[in-house]
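Every protein chain of the complex appears in place save one, which is left out.
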Amino acid sequence: MERTVTQTSNSEMQACIDACLSCYQTCLGMASNHCLTAGGRHVEPEHFRLMLSCAEACRTCAHLMLIGSAIHRHQCAACAEICAACAASCEQVGDMDDCVQACRHCEKTCRTMAA
Amino acid sequence: MERTVTQTSNSEMQACIDACLSCYQTCLGMASNHCLTAGGRHVEPEHFRLMLSCAEACRTCAHLMLIGSAIHRHQCAACAEICAACAASCEQVGDMDDCVQACRHCEKTCRTMAA
Amino acid sequence: MERTVTQTSNSEMQACIDACLSCYQTCLGMASNHCLTAGGRHVEPEHFRLMLSCAEACRTCAHLMLIGSAIHRHQCAACAEICAACAASCEQVGDMDDCVQACRHCEKTCRTMAA
Partner (left out) sequence: MERTVTQTSNSEMQACIDACLSCYQTCLGMASNHCLTAGGRHVEPEHFRLMLSCAEACRTCAHLMLIGSAIHRHQCAACAEICAACAASCEQVGDMDDCVQACRHCEKTCRTMAA
């Protein structure tokens, strides 16, 4: 039987909100503290912009789920793509394991909510 | 010849940022002032949630374009869908012409940037 | 010996970030779900505006602490005042215990960080 949007449980949505707010905190905190202090490839423009963009997309994704309109699934779809791009950039830069892990987990939960 | 992302001009992006911030201000301002004061169908839960969700999605869409990573196009795609849903809800409620107009314009510029 | 800003521990700041994000989620979630569904005094304009304002101020307060500039203390001072006003409004409306508790706790931790 096909899974439908209305079958999403509250606990699944709360898990996605938690993943988004965790990824938001990790991306913003690491960009502003780890990356700015480390310098070099950590402040390479496109990498840093992806970190800031991912933090913002995740924060907004949690926001739309908290508001509770079914429209949130479009934001979840966008957030999953942005998390995937940020994780890939962090892997390439290296020494960003916490961020890679947070982005991969957030991407996964967002894809489920976007379905 | 096919249009590519890199051919997006700065002026097109600035026009989309302007449309997003205008739609954000209209949705949030009308929800919090016009709708809460009018009451009745204007505070029907799903309509009001769409207004708040649209304001947030538009604000974040402008944010990602200002950051300047190419990843913004995913947010633009999500924002276009959310604007379309908010415009439809505002048309149904009625007496929300400014919001319908702002959402339709924002939807259109976001679809261009998402392409 | 007098306490100075630089003596604020990381764990105190993390506790304040947690309190802000918790209050943000409670205020936005209750406004959009509990209040819009309950109607009546729960959607009285000034009460509802305070709920939305408190959610936003708390979210931004966490944001500035995550960024890590010492300037966050001005945001913490503003957030404490807004939380106090939201808690008072929720007490007056009634049936908003979770929100009163979240606001009071966030107010307290923000006052410490603002000192």
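Order of writing sets the chain letters: A, B and C. Residues in each chain are counted from 1.
Basically, a contact is a pair of C-beta atoms (placed from the backbone, for glycine too) under 8 Å apart; a residue touches a chain by one contact, two chains touch by 3 or more.
None of the values given here were measured: they were computed from a predicted structure.
S.K.: Please work out which displayed chains the absent chain touches and list them by label.
M.R.: For the complete complex, the undisplayed chain touches A, B, C.
S.K.: So which of B:S32, B:S89 or B:T109 would be touching the chain we can't see?
M.R.: Selected residue, touching the omitted chain: B:S32.
S.K.: For subunit B, enumerate the residues touching the unshown chain of the complex.
M.R.: 17, 21, 25, 28-29, 32-33, 59, 62-63, 66-68
S.K.: Over the whole complex, note the residues of subunit A touching the chain we left out.
M.R.: So the residues of subunit A touching the unseen chain are 32-33, 36-37, 39, 43, 45, 48-49, 52.
S.K.: Determine and list the subunit C residues touching the chain excluded from the picture.
M.R.: Contacting residues on subunit C, toward the hidden partner: 46, 49-50, 52-53, 56-57, 59-60, 63-64, 67-69, 71-72, 74-75, 77-78, 81-82, 85.
Here, only the chains that are shown with their structure count from here on.
S.K.: Could you find the chain whose CA centre sits the greatest distance from that of subunit B?
M.R.: Chain C.
S.K.: Over half shared numbers or under half: where do the identical copies subunit A and subunit B land at their interface, same or different?
M.R.: same
S.K.: Which integer distance in Å separates the CA centroid of subunit A from that of subunit B?
M.R.: About 21 Å, centre to centre.
S.K.: Please list all residues of subunit C that touch 2 or more other chains.
M.R.: 32-33 - these are the residues of subunit C that touch more than one other chain.
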